[in-house]
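First up is the structure itself, then whatever we jot down about it.
Of the protein chains in this complex, one is absent; all others appear in place.
Moving on to subunit A:
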Amino acid sequence: MDFAFFLIQLLNGLQYGLLLFLVASGLTLIFGIMGIINLAHGSFYMVGAYLAWSLASMTGSLAAAILLGVVLTVLLGVALEWLLIRRLYERDHLYQVLLTYGLILVFEEMRSILWGDDVHGVPVPALLAHSIPLTENLSYPVYRLVISGVCLLLALGMYLLIARTRLGMMIRAGSSNRDMVQSLGINIRLIYTLIFALGVALAAFAGMINAPLSSVFPNMGGGVLIICFVVVVIGGIGSVKGALVASLLIGLAETFGQVLVPEVAGMIVYLLMAAVLVWRPEGLFRKL
């Protein structure tokens, strides 16, 4: 591998890492801060992708589809929290696993009924449908770079929200002692509803913005779910910064793993996770 290709692979790794962060960010909130084991995270991702496809073909614009989709999925998140998740905060994790696993089945079946089982494509917006030539036969799609930019903005936004705002302070307080916060007169129920809705919307947003790259197909959430949990576990449960660092680590490890040691490429991520867990059982970063 000469130097130019090394740099390109580095770019691939970072870009993939940022994409992973985008997909895992919603889980960081729901699992990391609320402590809810949300197996349906991948389903929200899939719902987002299908929404992007159907809304974009209705409105003719991906941007409009994303705006509309975010609103819809926030509502979906509020409704789910209000109807179902709310009943589980006091219960054992096993109940959350059961419920959210059930949601996976429900969402897959709904998807099949509403949208069918076909593979669909979402066109990249014309403005961004270019590629930048890198070598004589390889070029880099602009849309991927745009996504990377969006991911960085999102990471910054989440960091500011949690570390610097009053709402963030309440979220942090709620995640360390729910009862105490409640007795201080803060409406913790509302805050949890908000976080859950935000988490759902983030997962769906990832699916939407990623739809032109990934295509839209049944069971697309399944693969995403596992890697998201790996990101959150490596990064440290509840840490946005940790999730970002872990995403980049995984992106780089997978990219170079596939090229340098293809025989074990499928295991590299999990080896990395095992190593981190042995070295720091609590993950790379402690809370927040």
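Things worth noting here:
To be clear about the criterion, a contact is a pair of C-beta atoms (placed from the backbone, for glycine too) under 8 Å apart; a residue touches a chain by one contact, two chains touch by 3 or more; residues count from 1.
Here, contacts and distances are computed from a predicted model.
A single chain of the complex does not appear, and UniProt lists its protein name as "ABC transporter permease", one of "Cytochrome c oxidase subunit III", "ECF RNA polymerase sigma factor SigW", "ABC transporter permease" or "Electron transfer flavoprotein subunit beta". Although one chain is not drawn, the whole complex shows that of A:Gly13, A:Gly26 or A:Gly283 it is A:Gly13 that touches it.
Across the entire complex, the residue among A:Met220, A:Val245 or A:Val276 in touch with the chain not shown is A:Met220. In the full complex, subunit A contacts the hidden chain through residues 1-2, 5, 8-9, 12-13, 15-16, 19, 112, 117-121, 123, 131, 133, 135, 137-141, 143-144, 213-220, 223, 254-256, 258-259, 262, 265-266.
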